[in-house]
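Here the complex is missing one protein chain, while the rest keep their positions.
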Amino acid sequence: MNGVDAYPGNSGERSTVSETAWALMRSMIRIRRVEERLARLFADGEVPGFIHLSIGQEAIAAAFGACLTDADTVASTHRGHGHCLAKGVPVSALVAEVMGRDSGACRGRGGSMHVADLARGMLGANGIVGAGAPIALGSALAHKVSGRRAVAVAFFGDGAMAEGAVYETMNLAALWQVPLVMVCERNGWSEFSPSDRAFAGDGAKLAEAFGLPFLALDGDDVLAVHAAVGPLVAACREDRRPRLVSCATHRVAGHFEGDPQRYRDAPERAAAAAADPIMRLAARLCVDEDRDARARFDTIEAEITAEIDAAVEAARLAPDPDFDLARGDVYG
Amino acid sequence: MNGVDAYPGNSGERSTVSETAWALMRSMIRIRRVEERLARLFADGEVPGFIHLSIGQEAIAAAFGACLTDADTVASTHRGHGHCLAKGVPVSALVAEVMGRDSGACRGRGGSMHVADLARGMLGANGIVGAGAPIALGSALAHKVSGRRAVAVAFFGDGAMAEGAVYETMNLAALWQVPLVMVCERNGWSEFSPSDRAFAGDGAKLAEAFGLPFLALDGDDVLAVHAAVGPLVAACREDRRPRLVSCATHRVAGHFEGDPQRYRDAPERAAAAAADPIMRLAARLCVDEDRDARARFDTIEAEITAEIDAAVEAARLAPDPDFDLARGDVYG
Amino acid sequence: MAELRFAKAINQALADAMRDDPAVVLFGEDVAAAGGPFGVTRGLLDAFGPQRVLDAPISESAIVGAAVGAALCGLKPVVEIMFMDFVTLAMDQIVNQAAKARFMFGGRGGVPLVLRMPHGGGLNAGPQHSQCLEAWLAHVPGLKVVVPATAADAYGLLRSAIDDPDPVVVVEHKGLYALSETVDETLVRVPIGQGRIARAGRDATIATYGALLREALVAADRLAAEGMSCEVVDLRSVQPWDEALLRESVARTHRLVVAHEAVEAFGVGAEIAARMVEVAFDDLDAPILRVGAPFMPVPFAKSLEMAYRPGADRIVAACRRLME
Partner (left out) sequence: MAELRFAKAINQALADAMRDDPAVVLFGEDVAAAGGPFGVTRGLLDAFGPQRVLDAPISESAIVGAAVGAALCGLKPVVEIMFMDFVTLAMDQIVNQAAKARFMFGGRGGVPLVLRMPHGGGLNAGPQHSQCLEAWLAHVPGLKVVVPATAADAYGLLRSAIDDPDPVVVVEHKGLYALSETVDETLVRVPIGQGRIARAGRDATIATYGALLREALVAADRLAAEGMSCEVVDLRSVQPWDEALLRESVARTHRLVVAHEAVEAFGVGAEIAARMVEVAFDDLDAPILRVGAPFMPVPFAKSLEMAYRPGADRIVAACRRLME
């Protein structure tokens, strides 16, 4: 079970499967390296405000992203870099946005918590916990009313399970029967509190209570998530019904960059780091043992490094956003 | 099973049991007759604004009221007359409030949707669906922090199960472990919509999801509700833990007085009327067959009629509320 | 010419907009099968079907959030908040999401969403069903706020709101729904941000909007009998509001009263007065006076609510004070 051919149980199509795995690897590495670079830029004072990294949680974003098209819509959270990149937001647009440059996805007006790309169905990261859920629901309604074969995905954290808006969304989705996939990323933390001190509920039972099909996944196993989400999204496209997916994962970084994390102990942090979905996939792709795999891995790293280098360089060279233009964009 | 001695399975204490039943009967009749009178006063233009009657739902209020003391707290809804009366708000204070008189429970400033009596633990009817739930939770916290052996009760409708605040309350109650009894009155309607078009969830499963002990009751059987709620409230006083109670009941009247109810068909309305908890208890007390029971019943009716007559008369004679006094009561 | 009820004008605007544009959808609590708590959406479910006219559960936050998401994806949702008091439950979606999206996303898309909500007292509906909270929304960059005073404007402003590429809040006074007026057969759009002179006058300007327009006109009648000629300006929109029109009026009359039903303190009148003092200081022959509700919740009892609500009497008194 440590080879990629175990996935998705379809050894006859080994190469396709393997290509999928490599695509997921590339997607995860891109997210990871972008965020690592953002962390450095933040430390160097090149990223203003605050940023929340999804290091350790890349598998979920990558797996979902791989199952979605531009017509599909995603509403994300404050921890949204991964969702954005996986949904197709170019690295350059994301990096420039987080750095507050005019070339950013939102012309530097929103920053990390508001990266959006409406043309690619990315309805925005969101600074308000839980607020993305009803927005995704509304986009699912639009898909249905407009007769598009598209689905909407709402990402939210385990801490967000305390917000009323998430329940209102479950209920409304169940009543209206729209193609909405609600995805809870259970990274064990709600800001500085363990999430079991922030949410007393049980996802599976909640889903059952609202009659939503439910899936609990190991969110650090990208192949498992992808194997499950592919058919799930396909089914959602067909039956246009809502469902709930719960992904267990780990928040490796602090709540935000610069968070001293005094509230975490060493073993817990070590366990979070050890769950690394990239390392897990690398092991399954035999990156350490197989020379071709290692070469391919290194190539991806190099390409992505180059992509990020170029993005950062371009962002640095980009002008400051224009104030009057911004002011003029309050109304259409 | 049609005699009161079947309740609560304790035939050795027939007379006490029977006294309890009669007390519940009195409580229900008081609620019913007060609301019927309010309906007439409304039709005659003596009640301004709008009023929501709980006719058909009296058993729940009566049974809970009988298990609570003045130290216990209740947060109610727009359909709160019964909860108020059962919690000890005098008929005179309630009627005068609903009629907008200075002698009203709130000096005529709030009306039907805001009747409160803080000294008796009645934290208010409420014009905002779902808003009473967190308020009751807060009072439960106060009981706990202050070391009082008191419980808090939050009433809300099945339509209110769509409001996020109700879920936030469940979660918070489960996390904080406070003595809160959440009571959903499932009358089948959310305003003009059948409640299954307003709430897609399942109460038992929701309770389970949040780890709340759950009880589903026939809310039109006052003895059953009382038999269940007595021990439940007593347990809550001891263990100071939250729980959820779901009471199936029937809304006999319109959503508000004057509602033409075009959205209801005759059989459904007839079924709602037939579920009458007063008639059910009367049958068990053999009011139609037993002459003593009939006499007692008639006495209650007469006493309550007299009480209401007096209350209405007093309210009519009471002065209009004083505007300057009201204006002065914005701050303490 | 025809008789038109205010509520029917709104209904007509919705029907016409839905006929003209398949992207227009309606949702809200009991707006579909029941035709709305005030009957405003009656018949629309039958005319346009359950895909476009949807009943929603009692979830103000998710309802508005869904409208935001739908608006970002090509629909033009028109949402009803049953009473303006309940907007308190949807402020995040309105203020943090709908209002900011266009700006925050770099001007690359907007939220063409309409929120209809009845405000105001007069029905003895008590403190949680009578508030006028439009000043909150007018304070939020990204929102537009209109408050029709006549049936024709109820139609015309709602049509413009639905056409608008941005979120527009349409505030309707509950007390107007049942009132009828004589209107032109052909109802037309009314541009957002454009006021109108409802009555010309020389001695003072009364600026108002919504249900208080009728009171202002009554006041002007009464004052005319006393020899004071008042110009009445119906602002129609409060965000943006027609500063130029009011400026011109004040340049002629040199005196200004701003009247609304909302609480006076920190209400819409404050902004209008503050702005006029800035741009028309030299034209003013008297202080700007405001007529608004006293600083207290809307009381329930008839006598209390009567004493609470501003009307023609207070407008007359303010105008008289201006002439002292």
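Order of writing sets the chain letters: A, B and C. Residues in each chain are counted from 1.
Note that a contact is a pair of C-beta atoms (placed from the backbone, for glycine too) under 8 Å apart; a residue touches a chain by one contact, two chains touch by 3 or more.
Being a predicted model, the structure only gives us computed values, none of them experimental.
Shown chains touched by the hidden one, complex as a whole: A, B, C. Residue-wise, the contact with the chain that is not shown comes from C:K100, picked out of C:K8, C:K100, C:R116 or C:R159. Touch with the chain that is not drawn comes from one residue among A:E191, A:E268 or A:E301, which is A:E191.
Residue in contact with the omitted chain (choice from B:A61, B:C84 or B:A133): B:A133.
For chain B, the residues in touch with the chain missing from this view are 73, 75, 104-110, 114, 116-119, 123-124, 126-128, 131, 133-146, 152, 164-165, 168-169, 171-172, 175-176, 325-326, 328-332.
Touching the omitted chain from chain C are residues 61, 85-89, 91-92, 94-96, 99-100, 103-104, 126-128, 133, 135-136, 138-142, 239, 263, 265-271, 273-275, 277-279, 281, 284, 286-290, 295-297, 299.
If you put the missing chain back, the residues of chain A touching it would be 48-50, 100-101, 108-114, 126-130, 159-160, 162-164, 190-193, 197-199, 263, 320-321, 323, 326-327, 330.
Operating definition for what follows: only the chains that are shown with their structure count from here on.
Across the assembly, the mean Cα position most removed from that of chain B is the one of A.
A separation of 41 Å divides the Cα centre of chain A from that of chain C. Between the CA-based centres of chain B and chain C the separation comes to 37 Å, rounded to the whole angstrom.
Those residues of chain A in touch with two or more other chains are numbered 164-165, 168, 171-172, 175. Residue positions of chain C touching 2 or more other chains: 57, 59, 61-62.
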